[in-house]
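Mind looking over this structure? Questions follow.
Rest of the complex left out; these chains stay put.
Chain IDs A and B follow the sequence of writing; residue 1 opens each chain.
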Amino acid sequence: MTSTIDAGVCGFIGLGLMGMGMAKNLLKKRQHHLIIWNRDTGKARDLATAFPGRVTVANTPKEVVSTAQVTFSMLSTLEASAAVFEGPDGVLAGTGPSTAIVDCATLTPERMAEMATQVEEKGAIFLEAPVSGSKGPAEQGTLIFMCAGDKALYERVAEDLDAMGKARYFLGAVGAASRMKIVVNMTMGGMLACFSEGLGLAKAADLPLEDLLEILDGGACACPMFKLKGPHMLRRSYDAAFPLKHAQKDMRFAVELGDKLAQPLPVSAAANEVYKRARQQGHEDDDFSAVAEVTVHHDKQVNGGAANGKAGRA
Amino acid sequence: MTSTIDAGVCGFIGLGLMGMGMAKNLLKKRQHHLIIWNRDTGKARDLATAFPGRVTVANTPKEVVSTAQVTFSMLSTLEASAAVFEGPDGVLAGTGPSTAIVDCATLTPERMAEMATQVEEKGAIFLEAPVSGSKGPAEQGTLIFMCAGDKALYERVAEDLDAMGKARYFLGAVGAASRMKIVVNMTMGGMLACFSEGLGLAKAADLPLEDLLEILDGGACACPMFKLKGPHMLRRSYDAAFPLKHAQKDMRFAVELGDKLAQPLPVSAAANEVYKRARQQGHEDDDFSAVAEVTVHHDKQVNGGAANGKAGRA
């Protein structure tokens, strides 16, 4: 037996790297009919084809929101989010007293609070629900949802979140979930910078980097990120899973949040500057593991200056 | 059938937190007779009692080295190592042409090279073999050995290392293993500082820290260290598994190694300063997770100054 919601119409906006996997899991594990919108209509039509009779492709975000009982939104940048939220065809234009919005984007706490207020002023309800996890977990349904805002809505969509993720947390008023996401990404960015400095020091000391990866992977520091990124960093291959400019943006958000709260973050601030140097060197659109291009000195043999700089070496 | 070495006499010096587990694994998994020495003789006698007929308690380190075909040494500090190595009753005094030393301590590359030279000047052979892993892995035989020095000795003790550890690496001339160990511990110290700043920012933002631990443990940053240390850090319980002063010493070694190699390490250097602040605040002998006492502001409600400091909070 399915609940009214379960059998009802569910909206989904944003079928990017993350959103596509999430929408598919909703379709596979739940009985919803989905009404969807994506900037690139082709992707939306592909999804409708893959799940015949289960999906309606809307012409505008407004149409999605005004039709669905609950709408999930998964947009990757502040700009994309704003473009879809505002305007005559946007989410807000379609929002009425019976609307329920679950926004899974990673935005600032301030922006989330602003959107929530605008939605609530129309009598609707809002849940912020940024996720931990990238493309793989989105496809496998193993995301982690950090939620804040309308508690009743959180409970209403619990089974939907469980279809897309392996865990979920309710953290309080809108903004709290974005703050938690910022904390998580700050920790992640700092860790990768430390790992990257480890590679840099090992390289400078002529130690075998493959062995370092194995040693780390066998000990207390072993984590999926090092296992995944390490080999790519040794090969200097930085296809973007998580673009460096986005990772650095989250570091910046964290340092700014620390500023508001008078919370010093000296290590994370130092890491932030390293990511900024990577941007300065042109790695904005590479994966954030391209931080290794700043911390690992690959060219020491060929670079005269560097060789000179190593004169003091024992 | 056992090899000559296998059935032979093996020396073991240093039965501390790490050494005791290592010696027991040698006794359990190999057929060696062990000749042992420990500053605290009681521990040595306990081991002899636990393995009747298998263990001889020596009166001096010199006696161990001059009797055993291969001697393993596991001493926790530079001072302890020097005290046992030098002097009329020390390791060096017992070293002769047939001696083989495997030193598992974490020292500087310079000190290891110095010891190796002194041993080699007596016609003996030397392997440096610092480990990744603490008390638990030592007991479970899951250490990782980073080895450098005499390659033939490395091969000769391969089965012994495998009895105590799950992996081993040969990295080149003496010094290389200590350098690798420094890189590993620098990465670890930096990571824990980043994690600790994550806790600090979450605390300042009034986010539930237990949830943060779970979220991190479910994602790309999940690692045994966070899982082990995190709950203790929330309870502010810092019984020393790895004393902060030792962790900071390794960070210092790393920054100094970077200095010799003209390798900048801005994030690790920032983390080093945070550990130094923890020392300044009196946490030298606590576990290195006491870095959280610097990065997490526990007293914000009761501290007038801090409350004042939070005036700018949104």
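A few remarks follow.
Following the convention adopted for this analysis, contacts are C-beta pairs under 8 Å (C-beta built on N, C-alpha and C of every residue); 3 or more make two chains touch, one makes a residue touch a chain.
Predicted model, so just to flag it, every value in this text is computed and none were measured.
In this structure file the full complex is assembled from 4 copies of one chain, 2 of which are shown.
Everything that follows uses one rule, which is that only the chains that are shown with their structure count from here on.
For this pair, chain A with chain B, the centres built from the Cα atoms lie 37 Å apart. For chain A in complex with chain B, the touching residues are 110, 132-134, 144, 146, 166-167, 169, 171-172, 176, 179-180, 182-184, 186-188, 190-191, 193-195, 197-198, 200-202, 204-208, 211-212, 214-216, 218-225, 228, 254, 257-258, 260-263, 265-271, 273-274, 295, 297, 306, 309-310, 312-314.
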